[in-house]
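What follows is a set of notes on a single structure, which appears directly below.
Note that this is a trimmed complex: some chains were dropped, and none of the rest were shifted.
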């Protein structure tokens, strides 16, 4: 039975645990694959959810069972599931290796990380492995000359310098290990010229950046509506309240900054100009896994008449992200199988900050995804 | 200078007055054509807003100047405009004729209405006239055998029977007078087999039904988002609060019913199934021209997690409708010039209850409109 | 150990089951008495939650355990509780007797109901029993001469006529059995002159009508704010969406009418005049125990400037009602012990449609409650 590896960076996090538990529930017929975009795409030879084998890197130590129980108490995972899926959670647990977190010696670390991936693939005779980064959001990274090309990068790494942010070291290791890559966070990840060069050299596909799950998803559906109707958006303000998972990380202003930058691309990207207003992200522990986002839009119509639209989104971030992680891993695996290499711009539909394209309008992104899927058939 | 007639049924209403005042302000350079969809379409030979001449039928008697002043006090038309545009309002005033309102003798009435249209066209040497229905919403009409074909209809009309609702009598008169037609209200209008037969016989194009301006516009942008993401909508509830213009008419349950039926097509049309929840329309005089609509959507994602989205739309109905009336008249005039006949399904983008098509997803409708415009070039 | 009986009409409903389970959890120290108003009142000799013994009437047959499990699946009762509280739920189960539902022979029925109450009190040597009506909302009752005085009523009952709606028959039986009464529903209950006469004759206190738990609670806090600031409320519109429990009952227009009438007293009661706008109540099964209410208020300030306030309340009706039922039963029991008879107007704080008073402003009601509690000390 052919199998595909789905290797999670941040394997013990809310999104990662929801991916593993959800896939297990779907495989065992306990739950339908609701929320998976693949369900509505034309058949295109994607590996089945049942054919995925999970592993990953994390720097935390909490067990997947414990994490699943917590997510169940938080109302994300149905109460009965953690017990029912104990074996599958343990199987994934057994394939989680210590990650890398800025403790120096990046060349050695990269070798270790790549080694873990190769061992995972070989031990289980997997057709291929796709690495998906769902680790904590990193602060924006300042440019370094070593990012410009692979040679300069590898020389610096060999010299023991701490060159890459963790997210990019994982991408480097993944490409070195022959794995496709999905950058589900707003961190730098593979989006450096040196790593693009490596992916091309290794004929590996990758996609990214920063999963589009809640408020930004709604923005990308509404902004084109205003544009089409000639309604001039004058300001777009927002407040995101979230606890659990990434919320704590985003309480740190610098990490938050990379998320805010990524979130604020969408509306100007669709309207073709900047508009007044900004998006706040507040960590409110009390909200747990439930992100609440309020957006307020002012716009101008015929004869300058001023009107407004406001919405409140109340979603469970991990439950919104997990099915997209499964979709992306299956699509990138199939693209790898079909010989696609480099950035997959056609997967912009899944991302706040699409690599390899600048289209943000949701319906246009969906058409490109459908055409991409047809080409994979 | 070639000119096109825009003949408004309900010429003294909020939407109609906003159309005439707005077009005059744009023609005189006082205001930009903001809110007009045509602005974002590829050039396709539409008659310019400056080449439109206005006339219409109404059963009320208030002057356009008085109506424009009221709309200015209500904050719809900028305060200075009614005075500045007095001449243009008077010019349109001079072309408004008494309408028809169920006072029997439909054959004679149809002849009178058609005569008004022909006289309007001939007196001003207009290339063609498009009739746009923005009269008060009628209650749903009960089927009659005479609606089945033109012959049976005209026999009944000649026999003096009161066969057609006013909106359909206007459509009949328009087609008899060689005019294209836009059904901007949810009333029956041209959507009867006998009238479709007449339009074909007279090689006339028409479009409809019920302008999509506020809450339903947002629904048609959001429902496809849920569908694409595999998020299962469980209920979609809404409350519309509106005063002015059509609000008073919709206070009558039967008239409201045709609006509610039309509004409630959109979400099931996009999702392909019914969902729980209904849409209320309340007449609140205090809101005047400002329609406020709250929608509340419950949906289910990965592992059955329950989430919600709610929005509040605060729009000025007349200012949202008027630019669409200008777009539709110009598009139907051009289609007539280019020999298109019968229902223009490609104009579904403008309507809650699209005639000649069942596509409700806003972005898909927009693509069809763009292709239609290219074909008109 | 002195004990007080709390006899629930509608004992197998959402509110009733939440009362029994919640009281058991508080008594066993599993949960704090959060949501109970008594906690913030000056000590006034109320029977402790631990001293309450439960019984009741219902016409359904589902077991309290089953009902508690359903409420747990709906997220109302914490998952672990139904099992932990099995004994206490069974103890209450054993004291539930078949209710009365319009099947004629009201005199005999009243005797049976009263007999059940007397047997409950005597078998357990209870100091007293308070009857709390949390049965399904009844349609408004049309006036009958027999409601005017006790003699006429009892003559008609003896004659076998079906005179009283069930809620009033329960009140009659309670008073005949020497029990105080709480009308937590908008139904007629004790609010008939004949029953007021009986309560006085039996020196029994009672309070009501229709527990103030969600949207109306917020209205009674906000309306006084507008009044105090001289901000003239022009319209107050609302849409309530609810599933579970009473939701299904309120899907029936006539039952809904008594709830809407009761809900719409509050704002005019505080502002001293009617305002435009109405409150809709929609049954949306998908919402289960979670009532969502949107209110939209337009108001006018200095120089006629028009402003708005809107709010969305997302509450669990049963969890909001249950602690108030406990408060009311304890307060009425204590009032009975202290010799208070007739309607307790000072308990208006708990009700949408306060019997024995017309004060709706929440803070003023609270002051009266505090003074009432001091007097009970």
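Each chain carries a letter (A, B and C) given by its place in the written order, and its residues are counted from 1.
Everything below uses one rule, namely that contacts are C-beta pairs under 8 Å (C-beta built on N, C-alpha and C of every residue); 3 or more make two chains touch, one makes a residue touch a chain.
A quick note: this is a predicted structure, and the numbers were derived from the prediction, not measured.
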Whole-complex copies, counting every chain including the 3 in place: 4
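Heads up, the rule we're going with is that only the chains that are shown with their structure count from here on.
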Interface numbering overlap (same over half, different under half) for chain A and chain B: same
Chain centre separation in whole Å, for chain C relative to chain A (CA means): 50
Between chain A and chain B, centroid-to-centroid distance (C-alpha), Å: 44
Chain A residues counted as touching two or more neighbouring chains: 75, 312
Interfacial residue positions of chain C with respect to chain A in the complex: 75, 79, 312
Sites on chain B touched by chain A in the complex: 18, 21-22, 25, 31, 33-37, 39-40, 75-78, 81, 217-218, 221-222, 224-225, 227-232, 300-305, 307-316, 319-320, 322-323, 349, 361-364, 366
Chain B residues touching chain C - in the complex, by the definition given at the top: 234-235, 237-239, 241, 276-278, 280, 282, 284-287, 292, 294, 296, 298, 308, 310, 312
